[in-house]
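For this view, one protein chain was removed and the others were kept in their places.
Residue numbering begins at 1 within each chain, and the chains themselves are lettered A and B in the order written.
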């Protein structure tokens, strides 16, 4: 049996990161669909949320090499 | 089989943290889409929630090294 258990942990963190990013962008799409003129305000919020959720996955990648 | 079981536990905590961050920012985007003038009030709440959800992941990283 090859492979490393670290990859499973990294994949689990990726599961959550992708679901979280999906939730944020779904809300972004809904908000712009309701008020198209709000896109200018909502875009930085959605991108901030994306960066913070993605950071969880990036941290997991880093620690998959460290551990 | 290489790797450490601790990474799986860290990944599981990361799953929840990322989904939680996604939920918080989705609500933040929805709130600003409904009331753009509420962004000043909602931003610190969303960031507080992010910090508290991320703290679970940070704690898991720490204890992945300790255990």
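The criterion applied here is as follows: contacts are C-beta pairs under 8 Å (C-beta built on N, C-alpha and C of every residue); 3 or more make two chains touch, one makes a residue touch a chain.
In this text the structure is predicted, and so the values were computed from the model without any measurement.
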{"item": "Positions on chain B where the hidden chain makes contact", "value": "1-13, 15-17, 19-24, 26-28, 30-32, 34-35, 38, 41-42, 45-46, 48-49, 52-53, 56-57, 59-60, 63-64, 67"}
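In this text, only the chains that are shown with their structure count from here on.
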{"item": "Rounded Å distance between chain A and chain B, as computed from the means of their C-alpha atoms", "value": "10"}
